[in-house]
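The other protein chains are all here in position, but one chain of the complex has been omitted.
Presenting chain A:
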Amino acid sequence: MLITCPYCGPRDVVEFTYQGDGNRTRPDPASTDLNAWNAYVYDRVNIAGDQNEIWQHSGGCRTHLAVTRNTLTHKISSVRSTHAEPPAPPKPARKKPRAKA
């Protein structure tokens, strides 16, 4: 199984860590709704077909990826960063020293 990381290109599945069901949303940390927390921790969609899931490219760029994969065929139809917009590359910490004349 190959996963095409948006940053690193197609890589073998051994480079990735499976983070599970991507349909769950963590309740507000201040929430005291036990049912919501229980559902978040224990309940899974576990669909036979196209599933939304989270993988991390732990053996590469370490980005968390939202992957749509078919659980019957292992075919991956979409991979994108879990960020709505991928973070911009970091700016250099300080300006490059200008070459002295």
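The working rule: a contact is a pair of C-beta atoms (placed from the backbone, for glycine too) under 8 Å apart; a residue touches a chain by one contact, two chains touch by 3 or more; residues count from 1.
Simple rule for what comes next: contacts and distances are computed from a predicted model.
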Looking only at "Gliding motility-associated ABC transporter permease subunit GldF", "Sarcosine oxidase subunit beta", "AraC-type DNA-binding protein" or "Carbon monoxide dehydrogenase subunit G", the name UniProt gives the absent chain is "Sarcosine oxidase subunit beta"
Touch assignment to the omitted chain, from A:C8, A:A39 or A:A66, lands on A:A39
Hidden partner sits against chain A at residues 1, 12-14, 18, 20-21, 34-35, 38-39, 41-48, 51, 53, 69, 71-74
